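This structure is in structure tokens; I'll ask about it shortly.
The complex appears here minus one protein chain, its other protein chains still in place.
Per-chain residue numbering starts at 1, and chain names A, B and C are given in the order in which the chains are listed.
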Amino acid sequence: MVGYAFMGRVHSQAWRSVGAFFDLPVSPAMTALAGRSPERTAEAARTLGWASVETDWKNLLTREDVHLVDICTPGDSHAEIALAALEAGKHVLCEKPLANSVAEAEAMAEAARAAAARGVRSMVAFNYRRVPAVALARRYVAEGRLGEIRHVRGVYLQDWIVDPEFPLVWRLQKDKAGSGALGDIGAHVIDTAEFILGDRLTGVSGLTETFVKERPYAGDSAGLTGQGRSDGKGPVTVDDAALFLGRFSGGAIASFEATRFAAGRKNALRIEVSGSLGSLTFDFESLNELWYHDHTLPAEDSGFRRILVTEAGHPYAGAWWPPGHGLGYEHTFVHEVRDFLEAIGEGTDPTPSFEDGLHVQRVLAAVERSAAEDSRWTTV
Amino acid sequence: MVGYAFMGRVHSQAWRSVGAFFDLPVSPAMTALAGRSPERTAEAARTLGWASVETDWKNLLTREDVHLVDICTPGDSHAEIALAALEAGKHVLCEKPLANSVAEAEAMAEAARAAAARGVRSMVAFNYRRVPAVALARRYVAEGRLGEIRHVRGVYLQDWIVDPEFPLVWRLQKDKAGSGALGDIGAHVIDTAEFILGDRLTGVSGLTETFVKERPYAGDSAGLTGQGRSDGKGPVTVDDAALFLGRFSGGAIASFEATRFAAGRKNALRIEVSGSLGSLTFDFESLNELWYHDHTLPAEDSGFRRILVTEAGHPYAGAWWPPGHGLGYEHTFVHEVRDFLEAIGEGTDPTPSFEDGLHVQRVLAAVERSAAEDSRWTTV
Amino acid sequence: MVGYAFMGRVHSQAWRSVGAFFDLPVSPAMTALAGRSPERTAEAARTLGWASVETDWKNLLTREDVHLVDICTPGDSHAEIALAALEAGKHVLCEKPLANSVAEAEAMAEAARAAAARGVRSMVAFNYRRVPAVALARRYVAEGRLGEIRHVRGVYLQDWIVDPEFPLVWRLQKDKAGSGALGDIGAHVIDTAEFILGDRLTGVSGLTETFVKERPYAGDSAGLTGQGRSDGKGPVTVDDAALFLGRFSGGAIASFEATRFAAGRKNALRIEVSGSLGSLTFDFESLNELWYHDHTLPAEDSGFRRILVTEAGHPYAGAWWPPGHGLGYEHTFVHEVRDFLEAIGEGTDPTPSFEDGLHVQRVLAAVERSAAEDSRWTTV
Partner (left out) sequence: MVGYAFMGRVHSQAWRSVGAFFDLPVSPAMTALAGRSPERTAEAARTLGWASVETDWKNLLTREDVHLVDICTPGDSHAEIALAALEAGKHVLCEKPLANSVAEAEAMAEAARAAAARGVRSMVAFNYRRVPAVALARRYVAEGRLGEIRHVRGVYLQDWIVDPEFPLVWRLQKDKAGSGALGDIGAHVIDTAEFILGDRLTGVSGLTETFVKERPYAGDSAGLTGQGRSDGKGPVTVDDAALFLGRFSGGAIASFEATRFAAGRKNALRIEVSGSLGSLTFDFESLNELWYHDHTLPAEDSGFRRILVTEAGHPYAGAWWPPGHGLGYEHTFVHEVRDFLEAIGEGTDPTPSFEDGLHVQRVLAAVERSAAEDSRWTTV
């Protein structure tokens, strides 16, 4: 096994922990870490526990001791690496969003389908699916406890660029990042909602906004157009926030919001689902909790209950601590790696697939198109 | 003073309490209660404390001891009564929504303007403005504590018709109710948001849905088209839920939802406002609380704080109990009556004005138009 | 009927509201208000709606149109008035704590028993029993939903004297107030816990503390010992806070706290009850909620659920608004008056009885005795 990890710590941590906590059909090895700088990659490999380094990712593909490539590069290189790795017969775990365009994502999904036929597996890393509470939410919906789903309310709220003096980092530049809050965190809330429902958005009506239109150049922005400006500022070319309404194929209606301007909200991926028999609500800022309302109880006895998702019978939780001893953000990555290794060992296709990643890409594109055309309804 | 109260208890309670708790420039009298049934109106007047009864509301307008008419009838008679009352020189307090159409509301707003020139006052009864926490939210925004407003998230969630066997009451019939969740509770969340911001929506993109398209006839639905159907059911002709996106003139972007299908949510009028310097959040199900995030504090010290809006210095609260002893739903009406009587006594125009009510009507109409036209952006 | 109300507004409000919201076997009349100052009493009667005034409470006892005396005077006159009123055949509603000593309370309880034999009713005004959520908690325990009760955690937290410059008001002087936080708010949390459990404390171990031992004289403290001191301060002679452990006759163990020094807690009467089959928790600062954990559910599905105690089937709530429209502090008094009038009409003895009030007095005395004797266990 191998990771190719610019994200470094989170994924290294996941590879190291997974074997200690889960019985796995194949064992994870930390074979090689790839990076451009020989010194920094070697240092990272040492600290994080990788056995060897590569400075050209292509070398990973020719090594026989490498069976899996974990792609944590920025979105503009996902397609190239993933296509080559699948071609070389390596399993691929690819960070989200799958790509920077629908066209790239389509090519990747097609390559993944072809590779699967040869027993080569692929997965897109929507890690929030692996929060135990989110997985429990999906289980509840799948078991029919919520009945017919009527409503989804999904938001992903952050606040790290509220200050207009926050610099023009690459995530605020369209040529680098593809889009802003929409692609970065909107993608997560879309996937999480679709995962919980086991259903897909069929159409959307969107609106995007850039509140702070110019920002000071960051130290790392050398070479950007307009840098010569005397005020030291340049244009923000992505959305600060995106709102959209949507419809699911099963009849639910939905509203979504992704923003980096929700002062006081740090990482509030929140989803509320209302059905004919019950409701659920989740907030990543309280990640060990799922709130459930059982609408089949007498009204006098019912209310949203706070389930601490730390019981042995809860998804993933049984591998860890006694009830009430919570997990954190990094465990989503451990669970992700575990599920991928399990699928490889069992010879099944893991989810979310590249096809799932492509679908999210199409939703993002539909939102942008709708926003550009007076919010008119746009089919995904 | 006089009330014309089919709503009965809530308003009667308000008229009775207001004098005991607030110093008022004019004193409230419970002069006459109007109703169609002589027996029921007399009984209600006795129980609720009104001094006399009328079975024709027009008689109220000719009585010299009646100075104010409180219109709590269904929306289809608001315009007729209000126009006549203003013409007769009576102050008018009118339930929301102001009317069943923009045209009616325009006529009423014009009549109110003309009446105001003669010292006759009018007010539309968006009572949630008078929740102390909502009034405090407005104060915070007005004081600039939130800086520039970026986001509004407003929902009004109820669940009383989740059961498909819930009958086809008048509120589910367009000819009687005008619209469904949109006009009934969507109107409240629109007004509350505009009140807190001191700003108005300029455009919307909407979507409406009727989940349960047919319901059993209620006992009180005699005469409705289709009642002869053998299955005892008839069509629901209003929305069960309405979602819309919007923009405020000051630059904020917003999402709104009004639904009667949010299982487990009983009366969740919720608003979150995010600004460049802080944020606020309110939920009527916890009506004595306002949550405030001060974004000017160091990040390490900040977080949403739960302000119990029961201090002497809080809006309205000083007239009631010591800190921590909460108020309830009915007090919104007491405060409403108090503010109206104060305005009459001081010779000023109270808010929300009929003009404000007309504006909400226009937003509702724009949402319906947008929903009918593929969610395209629609100017208010 | 009649009220004798120095508390004024709350009780007047209760008398006025009760008839409008509840069907009553006897109707409440606001016959006479008694007070020492002719002017102030007359003014209060006018504002609050009482038909006549008395400046000597003894006159109330000779009036034939007065059937009930509502005693809201400070604790040092409860016994005298109540004994005389019961003797005169008037029903008595007496504020809590019942008296300033066990001896007085014993005399009152005996008089109440004797009066009851003649059809004269009495009730002590532990109003928190009439919060719908508290009454629902009792119902749950009585229905056996919690199984055997193991634990009670009761606190009553306020913070109005945290500032050491807060003046030496009468409530901080033992000769006037009897005790401090213990008798004022500790009495409430004791009664509320015993009410919910339907059980009584049999022994306690206590500790009391006065954090701020001297305070500036208040304007209204003329005549107190030591007023001549040059620093303008005098001694606080009551407890600022009291903690105690206890045992209930049914086997539950308990901890209690009453304090006026819990910065940030305004009126936090909180009770958590843990049983073998479930648990409950209540906080008056969120008075419309009861949190219930059903321990008979699978662990994976269970958690504390927030029941909004606003359903038609909940205690008292059916008389008011639709679900989710909360009540406030004053409604506890309306419910109290309602229950008393119902008992009078039905010829039954209302609760809490003077006997119940006497028991609370005994618990308070046992806590003080234990605190004075090295916290040793003290039988109630």
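The working rule: contacts are C-beta pairs under 8 Å (C-beta built on N, C-alpha and C of every residue); 3 or more make two chains touch, one makes a residue touch a chain.
Since this is a predicted model, take the numbers as computed values, not measurements.
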Chain not shown: contacting residue from B:307, B:360 or B:380: B:307
Hidden partner chain, touching residue among C:47, C:101, C:202 or C:375: C:375
Residues of chain A (touch criterion as defined above) contacting the omitted chain: 9-10, 12-13, 16-17, 19-21, 47-49, 158, 160, 265-268, 284-288, 308, 310, 320-331
Those residues of chain B which, in the complete complex, touch the missing chain: 136, 292-293, 298-308, 311, 313-314, 323
Contact footprint on chain C, counting only the chain that is left out: 148, 150-151, 153, 155, 157, 159, 162, 164, 205, 207, 209, 211, 241, 243-245, 247, 251, 253-255, 257, 259, 261-265, 274-279, 293, 295, 302-304, 374-377
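We take it that only the chains that are shown with their structure count from here on.
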Maximum centroid distance from chain C, chain identifier (CA atoms): A
Chain A and chain C, separation of their C-alpha mean positions in angstrom: 54
Gap in Å, rounded to a whole number, between the CA centres of chain B and chain A: 41
Centre distance in Å when chain B and chain C are each reduced to the mean of their C-alpha atoms: 36
Interface hub residues of chain A, defined as touching at least two other chains: 293, 302-304
